[in-house]
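Have a look at this one before I ask anything.
One chain of protein is taken out of this complex; the other chains stay put.
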Amino acid sequence: MNQFLTETLPGLFNYWIVIGLMMIGFYTVIAHDNLVKKLIGLTVFQSAVFILYISMGFIHGSTAPIIIDGDPVYAHPLPQVLILTAIVVGVSTTALGLALIVRINEAYGSIEEDDVLAADMATSEGEEAREEARSEQAEAAEGHAATGADDGAEAHESRPA
Amino acid sequence: MITAFFNQMPVLVVVVPLLAAPLCVLAHRAFAAWLIYCLASWLAFAMAFLLFVEAKIAGEVSYAVGNWAPPFGIELVIDTYSALVLLLVTGVAAVTGPYARKSIASEIAIEREYLVFALMLLCLAGLIGITVTGDAFNLFVFLEISSLSSYALIAMGPKRRALLSSFQYLIMGTVGGTFLLIGIGLIFMMTGTLNMADLADRLPEVYATRTVQAGLAFIVVGLSLKAALMPAHIWLPNAYTYAPSAISAFIAATATKVAVYALFRFVFTVFGVGYAFGTLPLGIVLLALAAVSMIAGSLASIFQTDVKRLLAWSSVAQMGYIVAGFALATPAGVSAGLVHLLNHGLIKGALFMAVGAMVWRVRASSINDLAGLGRAMPLTSAAFVIGGLSLIGVPATAGFISKWALMSALFDAQHYGVMALLLVASLLSIIYVGRVIEALYFRPLPDDVSHHKHGEAPLGMQVATWTLIAVNIVIGVHATPELEAAARAAASLVGGAP
Amino acid sequence: MSDWLGHAMASPALVLMLGAALIACLPRWLHGVWLLVIPAAALALLWQLPMGLHGQIGLFGFDLTTLRVDGLSRIWATIFLIGSFLTGLYALHVDDRIQHVSALVYAGAAVGAVLAGDLVTLFIYWEATAIASVFLIWASRTIKAHIVGLRYLVIQVISGLLLMMGTIIHYHATGSIAFDHLGLATPGGWLIFVAFGIKAAFPLLHNWVQDAYPEATVSGTVILSIYTTKLAIYSLARGYAGTEALITIGAVMTIFPIFFAVIENDLRRVLAYSLNNQLGFMVVGIGIGTPLALNGAAAHAFAHILYKGLLFMSMGAVLHRVGTIKASELGGLYKSMPWTAAFCIVGSMSISAFPLFSGFVTKSMILTAAAENHHWIAWLALLVASAGVLDHSGIKVPFFSFFHHDAGFRVREAPLNMLLAMGATAALCIGIGVYPAPLYAILPFDVEYSPYTSTHVINQLQLLMFAALAFVVLFRSGLYPPEVRGLNLDSDWLYRRLLPAIGRGIRDSVAALRARIVAGLGQLAGLAGHWLTDAFGTNGAAARTWTTGVMLLWVTALLAAYLLLYY
Partner (left out) sequence: MREHTVLRIVSQLVIAPMLLYALYVQFHGEYSPGGGFQAGVILATAIILYGLIFGVEAAREAVPPTLLRVGAAGGLLIYGGTGVATILLGGNFLDYDRLFDHGGQHYGLIIIELGVGITVASVMIAIFYVFAGRGRQDDPDSDEDHGSADDYDADDVS
């Protein structure tokens, strides 16, 4: 237990940072309605992953993977290269997300997700009303049929057009 | 020169669309961009077909990018599994070309059209990249390329709701991608390699570690998100509904399918079927989720008032079918899942195209707006009917083949409950397809018939839709090649005689 | 692919379907010719085919036998094609591409199913009949027809799915997909039995017939009445001949529809009930399973398609001209539509099995077979049912529509093509009744049988006379359920006369029970519907757009679940 507290826990401090950042980012994405904050959360979340990669390639006392004289210990270059790519992806995502937010703001006048959804819901209700009217009509026809074996003649129109 | 071309095909199939995209941007004209798209996608399709044949003969085609031998360099690997999905992706892309010209023109301002084609090419390049790559990290990058371009494509939809749909997709997709990244990082940490074949060799030594277990969990969840498997599916209906019609058709037929491909590439090839399905209870979880997807997706579909949304929800249900097949992890099950993956891509592509043609005509996509179009647009409506029948799984269509294969596989695996649910889901599919067909054929045209004067959709849209329909029927009546290829792929994934 | 081409050339089913495709493309004024030419060509082709198995093709790993021509399948295919020709003639005036196309596809599918040599082919055509036929209901273009059509389609497809599951199970159990005698020994056999039973409208599985057929178009109902149920009868004859359970099922089928038919006001629905009752005869015949009984079932199916088609045609003509088919609103039409009335009477005499009409020469085969094999209860049931048929179909239908009190409709006679179709059908009905030898010659088994023995004739006439007398007495005394719109059941008379009273008692209790069940189911369905709408409606909890937060929460839950499972 003591060893866990004194060695293991601080020895893995990089992972604790990663996990902490990850949770902060993820929580922000989940809990905030503001789209910009969501995006910020997403970026934090991604950054945590970048750090995870970088720190796993790091070796104690190593140098950056640049060819120099002597025989130093290099950090593993591959994760860094990978993360460079991942950063590019992340930046693209952020840029695209921000562009979308700008346009959402222009279209809806709000960047709160629930407001935007509510606005959408309001527009869709008009569409739904028409459909509902039709299905009610249909239910009425059904109800009529169920009340007696001798239902209305209107259902028997035939249309040899 | 010719042999050189053949040797380079694995990379060219990615590079051609990838380089065609900036050419589109340079061209800056809608028509020129469209032409570039068509040429690139057709070329890609031709190469995909040749690769399929090559993979069939050789079993596996490998290519070292930059001549760095794997596992150090990036390796492209094409086996039958990837070749089949590659064929679907490039095929749908090739068909979307003729379709997109008029459809895009009607929904997107002319000065932005070239961008649509550039983005579609990027998306295509990403999707192709996912299927051909043999490198785990490379797969992530291609996945993000395709995802990013599809976010942008969806955001170009004509309604403002496209914006939020795209944003939600962006958030969910990025989280999924990041999960995948975490998962890849974790297994990289344990093995020090990113090459899939190499990973498969080295992972067994560290199977027992938590890191690898967590890695599998992250990868599965991340790719489930991209594949819109329940309960991570809610981004899908909106994204497909509000995207421009041509984009809906293209993405619906390919994007989630490729994500499923990637999911099971990881599960079967990298982790190994024994580990994922034996040691860890992945199979039963996926099967349960698939079963819920089938029923809930179909039920939601029944209630939709918008045809595109209806189809999108049915995609959620159909993803359930596909995953149910794969999750059996038997040769028959995987082959059935793969067959349905391909067939459903063709079916949904055709259906979205047919609906897109109707949207092109009436500028709306609710069921009520399509009333009476059976008379005004007989060919398009007929295409929708055939596609719908295929979706239901009526004999002599592709849908039947996969339904039959799935039922047989489920029966063999003695999952009678799932079998029954699949039956229920296909009954529900009759209802939602029936609703649309009834509206098309048996309701009068609305009074303001001005838009019906012009009749059918443009030739390009017709040709594209009917091409997919024709493939559906051909597969329906002559499925042996597809079934054989799928059996080969399944055998290479989970063992067993092809 | 060449075997495909060969198959396409040789199969009457595909001839019909290709013809349908042709009609879908041709201009409207050419439809008429093709509606007649295509079935005729298919019929000619059918009789060109030698007996045996043809059209072997490979389809997704199975070796299918798409054409099996033997005695049993050929008589069914023949009558289906004759029916297709006659309904084509009947529907000649209809200007509705959808109806023509679906009618031909439907007929083609039914013929294909009958000629199918294996279960997979059967299933493929089985589904095709379901899908093609629903368009004939939807073609009424009413909201009710839409709903009814969906209901019909779902039931039909359930039957198809059961068949598919049964086939898969049967295949796994036996390694064979051949469509021969199946029997009830295996679970696969049971599933297939239920699948056939749904389409054959077994008791309690029968409601779709009365639900859907009267909602179709004028010609659609005629077409519907021909194929689906008779296809099921064929399948039963092929797969379950001699299954004892069928005798009981058949006997019940012959009896119970009578009570509903007598009180029904919609004359097409009356005919739908009597369709059920006639199917019972055939099912009994199959249950008995002797060559004579199977011959009887086949012959009765043949004759039944003609006379039931004729009845539906005449009622369709009335509906076409008058616009209603309610017994309570009709009457006295014989003045305006004399030909239709005459043809209707021919049909009702046939269904009532008057000597010299087609029903007589076929129904008596089944009765004789029942008697020969000492199935006395079934025999009695059939006898009672024969009397009942006269009451509801034989007398009620023509009487209320063409005679009775004059409802005041002065309409024109039915269109010429309808009259021609009815005339041809009526001629066939009489022809078979007078000279049954050609029909007997194409029956599946060689059996010497002569319907016109004096016992037969006298028995039948006695039976019919008494039944007619009963109708007259009941009607005069006001006891016969009057042709009213509502269900005013007057129970004063309930105990005065025994036979009708029992009938009415059974009918009442069945009706009440049914009403209660329907109401209960309706409530349940309502609750379920509300729950489903709440959950899956466009704004329902499961189907509306969630915020990304909620979506991610689910994803997190999923991830947690995986991690916990692996832990």
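We just call them A, B and C in the order they show up, numbering each chain from 1.
Just so we're on the same page, a contact is a pair of C-beta atoms (placed from the backbone, for glycine too) under 8 Å apart; a residue touches a chain by one contact, two chains touch by 3 or more.
In this text, all values refer to a predicted model and were calculated from it rather than measured experimentally.
J.: Counting the whole assembly, list the visible chains that the omitted chain makes contact with.
T.: A, B
J.: Using the touch definition from the top, which of B:112, B:210 or B:363 touches the missing chain?
T.: Per the contact definition at the top, the residue touching the missing chain is B:112.
J.: Of the residues B:152, B:230 or B:259, which one touches the chain left out of the display?
T.: B:152
J.: Considering the complete complex, identify which of A:55, A:92 or A:110 is in touch with the unshown chain.
T.: Residue touching the chain left out of view: A:92.
J.: Sort through B:138, B:174 or B:213 and give me the one touching the missing partner chain.
T.: B:138
J.: Please pick, from B:74, B:164, B:273 or B:406, the residue that touches the omitted chain in the full complex.
T.: B:74
J.: If the hidden chain were put back, which residues of subunit B would touch it?
T.: 4, 8, 11-12, 15, 18-19, 21-23, 25-26, 28, 63-67, 74, 109, 111-112, 115, 118-119, 122, 125, 138, 141-142, 144-145, 148-149, 152, 155-156
J.: What is the set of subunit A residues that contact the non-displayed chain in the whole complex?
T.: Answer for subunit A: residues 64, 66-67, 81, 84-85, 88-89, 92, 95-96, 98-99, 102 touch the chain left out.
The working rule: only the chains that are shown with their structure count from here on.
J.: Indicate which of the five shapes (line, ring, star, complete, other) describes how the chains touch one another.
T.: Basically all the chains touch each other, so complete.
J.: Looking across all chain pairs, point out the one with the most C-beta pairs in contact.
T.: Ranked by contacting C-beta pairs, first place goes to B-C.
J.: Could you work out how far the Cα centre of subunit A sits from that of subunit B, in whole Å?
T.: Using C-alpha averages as centres, the distance is 20 Å.
J.: What is the distance, in whole Å, between the centres of subunit A and subunit C, each centre taken as the mean of its C-alpha atoms?
T.: Centre-to-centre distance between subunit A and subunit C: 55 Å.
J.: Subunit C: which residues touch two or more other chains?
T.: Residues 139, 141, 145-146, 538, 545, 548, 552.
J.: Could you check subunit B for residues that touch two or more other chains and list them?
T.: 167, 171, 175, 305
J.: Show which residues of subunit B lie in contact with subunit C when the two form their complex.
T.: 167-168, 171-172, 175-176, 179, 210, 213-214, 216-218, 220-221, 224-225, 231-232, 234-235, 237-238, 280-282, 285, 296, 299-300, 302-305, 309, 313, 374, 382, 389, 392, 394-396, 400-401, 404-405, 407-408, 411-412, 419, 423, 426-427, 430-431, 434-435, 437-438, 441-444, 477-480, 483
J.: Per the contact definition, I'd like the list of subunit B residues that touch subunit A in the complex.
T.: Touch list, subunit B to subunit A: 137, 140-141, 144, 148, 151-152, 155, 160-161, 163-164, 166-167, 170-171, 174-175, 177-178, 181-182, 185, 188-189, 194, 305-306, 366-368.
J.: Under the definition above, what is the set of subunit A residues touching subunit C in their complex?
T.: 26, 29-33, 38, 113-114, 117, 120-121, 124, 128, 134, 137-138, 141-142, 145-146, 148-151, 153-161
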